[in-house]
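Omission of a single protein chain aside, the complex is shown with its protein chains in their original locations.
Labels for the chains are A and B, by order of writing; each one numbers its residues from 1.
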Amino acid sequence: MKSELQAILSTLRDDESSIVDTWLDELGAAEPGARRAVQPEAEELVKLLREALAAGADPDAMESQAWAGTRHVLESLSRSRAARGQTAGDTSQFVLALKKPLFNGLQRTLASDPGTLMPSLWTVTTMVDKLAQRTVATFQQAREDIIKRQQEELLELSTPVIKLWHGVLAVPMIGILDSNRTQIVMETLLQKIVDTESELAIIDITGVPTVDTLVAQHLLKTVSAIRLMGADCIISGIRPQIAQTIVHLGIDLQGISTKATLADALALAFEKTGWRVARSD
Amino acid sequence: MERIPILRMGKTLLVTIQVDMQDQTALALQDDLADKIAKSGATGVMIDITALEIVDSFVGRMLTSISSIARILSATTVVVGMQPAVAITLIELGLSLEGVRTALNVERGMELLRKSRQESHLGN
Partner (left out) sequence: METERAGELPVLSEQNIVASRQLVRTLCQQLKFSLVDQTKMITAASELSRNTLIHGGGGRMRWELVEREGRQGLQLHFEDEGPGIADLKLALTDGWTSGSGMGLGLPGSRRLVSDFQIDSAPGQGTRVSITKWK
């Protein structure tokens, strides 16, 4: 093992508790409550660093198996802070604050070997920088995942599947249709069809401003899946402009029933499912 | 090699696929069904795939083949119980199972077979 890594390892071994203490001081965790909260994470990271280096991990190869434990801890650290609403800066700051205690520790360890001190400090700096970079990347990914999940929840709320009649479901689509949204609606609708044993689903696109080839493709896929399962589908709410776009784009509706309004679609649904509506006078 | 059992209920043959089939099991089912339709004079075949979590192109083609073979032997085939995830995957794969009639469940499937039986009687 290179002498710098050996020195870092010795420091982590011999000075572990003082490194953790100095690190927590650096973070400004003066009052005991804050300290207690962060201490376990700090201790675990120091422990994993020690183990990784002892196993011969190379700081230039952060993706290697030897660093797996460290990577996992950094990632879960990042994700939990992302979930708590902290900033990416806070998260990387947590890691970067480890430099000072390690510098101090190395100076003590290498008091009798000043020649190795400079390269060791350099190795520590680049290593801690890489760890911090990793937390930032994970943090960003975690934030995106949280936002995506929130969007999905919103989508589910804004695209309810309604039981219109015995065996007839309706989905009013409102707003811009993108692939993610259509996918979620498709999955929810198909499951509801199975659960309610409905033969017919009406997809109403009155609230959809534009339909382009991609949106049409997604709608067609949804309808195909419904038919494949043995149910049928009517698309309603097709405004004149959308009808024109469909023809203009040469989209083949493959024999799917379409109606201008939800009311017309319901009338057709009654017909298809064998219901007759009569006035009582 | 296991063979999928085929049950007979009047003029209808019932098959319930509950195992992750090897390719040869699927082919054997195809053969057995063709055989049984011819021998029993069945006019309807119901294949229940409620328990199938995966329908790949091989099983898809098997279903299409069974449907075509049955038709030639004057029987109607209906596949019932397709899971949403399976339907979504088949569409993404580009398999629309042309010519295969489907229904949501056994009850609807039997209704479909009954209707098609009536239609063919009227046709005669």
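Going forward, contacts are C-beta pairs under 8 Å (C-beta built on N, C-alpha and C of every residue); 3 or more make two chains touch, one makes a residue touch a chain.
Just so we're clear, the structure is a prediction, and the values are computed from it rather than from any experiment.
> Using the whole complex, pick out the displayed chains that touch the missing one.
Within the full complex, the chain left out of view touches A, B.
> Hey, which of B:Ile49, B:Leu95 or B:Leu112 is the one touching the hidden chain?
Answering carefully, the residue with contact to the hidden chain is B:Leu95.
> Could you tell which one of A:Gln6, A:Thr125, A:Gln141 or A:Thr261 touches the chain left off the display?
Checking each option in A:Gln6, A:Thr125, A:Gln141 or A:Thr261, the one touching the absent chain turns out to be A:Gln141.
> Looking at A:Asp21, A:Asp58 or A:Glu75, which makes contact with the chain not pictured?
Result: among the candidates, A:Glu75 touches the missing chain.
> Given the full complex, what residues of chain B touch the hidden partner chain?
These residues of chain B touch the chain that is not shown: 20-24, 53-58, 83-86, 88-89, 92-95.
> Which parts of chain A face the unshown chain closely enough to count as touching?
Looking at chain A, the ones touching the missing chain are residues 68, 71, 75, 78-79, 137-138, 140-142, 145, 187.
Here, only the chains that are shown with their structure count from here on.
> How many angstrom between the C-alpha centroids of chain B and chain A?
Chain A and chain B have C-alpha centres separated by 40 Å.
> So in the complex, which bits of chain B are touching chain A?
Going by the criterion above, the answer is residues 79-80, 82-85, 87-88, 90-92, 96-97, 101-105, 108-109.
> Please name which positions on chain A make contact with chain B in the complex.
186-187, 190-191, 193-194, 197, 199, 221, 224-231
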